[in-house]
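All protein chains but one are shown in place.
After this line comes chain A, so read on.
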Amino acid sequence: MASLRDIKARIESTKKTKQITSAMHLVSASKMNKAEQNARGYVPYSEKIQEVVSHIANSNPDVSHPMLEKREVKKTGYLIITSDRGLVGAYNSHVLKLLQDTIEKRHKSQDEYTVIVMGRKGYDYCRRRELPVSNSILGIADHPHFADIKAIAQSTIQMYADEEIDELYIIYNHYVSAISQVPTMKKLLPIENLDGHKAMHSDYEYEPSQEEILKVLLPQYAESLIYGALLDGKASEHAASMTAMRNATDNAEELIDTLTLSYNRARQGQITQQITEIVSGAAALE
């Protein structure tokens, strides 16, 4: 049996760990609130831009733009959103597993796909597995600004425009609530599913022309989708981290309880043994 001193040292160290994890839990909780707010503040923009895009796309069937048209798929791009640090439970592994499953199911060789990575964890994973990574961004802020990811969003969309990739999927954790995040895969390019909003005014005046407007609007729309997914992912990240830290705190508490119990037992045993020794010593003298 472990000595009293050993058990005591373990209790102390577990207490310290508990302090840390509970502090991290609080930090994540406040970050999550902020991230949730960011994600919510972004909704009006994304709704509006989607409305305008679908107005134009639906009001005129002749309108065409490479981003709206399906073409034969030779190479697929996957944009994955992961975190930069660990301690977020299964947050990253969910995304990476979805990526791996999809790749295994759809592709036979590495020439058929490429990965664009946001976040260190995803980057390390792809490096270890030797997946083809064409672009990456590490160290994204907890509350990212649009400008932070504009470069990578633009270059990703440029890859599509240059026909380097023929379709683009985005994989991230969708934030449902503080305790539930669902790994999600969405098709970003070519842009589909615009039928949801029916054209209300088919008689828009376009200045200068529909093609010109789509040229400006569609890349902006695609960028905004990427940014939206990132905000969503960040909210999930903080939520996952909060849950993980709460679990760690609970576990530490449980461990402290068990250790305290065995500490008391050991102490009790020691006292009993001492008494026995004294009594038997006294008996021997008589």
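Quick note on the criterion: a residue touches a chain if its C-beta (ideal position, glycine included) is under 8 Å from a C-beta of that chain, and two chains touch if they have at least 3 such contacts; residues count from 1.
Everything below uses one rule, namely that contacts and distances are computed from a predicted model.
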Among "Oligopeptide transport system permease protein OppC", "Dehydrogenase", "ATP synthase epsilon chain" or "NADH-quinone oxidoreductase subunit L", go ahead and choose the protein name stored in UniProt for the chain not displayed. "ATP synthase epsilon chain"
With the full complex in mind, choose from A:R127, A:H145 or A:K187 the residue touching the hidden chain. A:H145
Just name the one of A:E69, A:E104, A:D162 or A:E205 that touches the chain not displayed here. A:E205
One chain isn't shown here. Among A:I56, A:L79 or A:A222, which residue touches it? A:I56
Consider the whole complex, including the chain that is not shown, and state which of A:I157, A:L217 or A:A235 touches that chain. A:L217
Given the full complex, what residues of chain A touch the hidden partner chain? 38, 41-42, 44-45, 48-49, 52, 55-56, 145-147, 150, 200-201, 203-208, 212-213, 216-217, 220, 224, 227
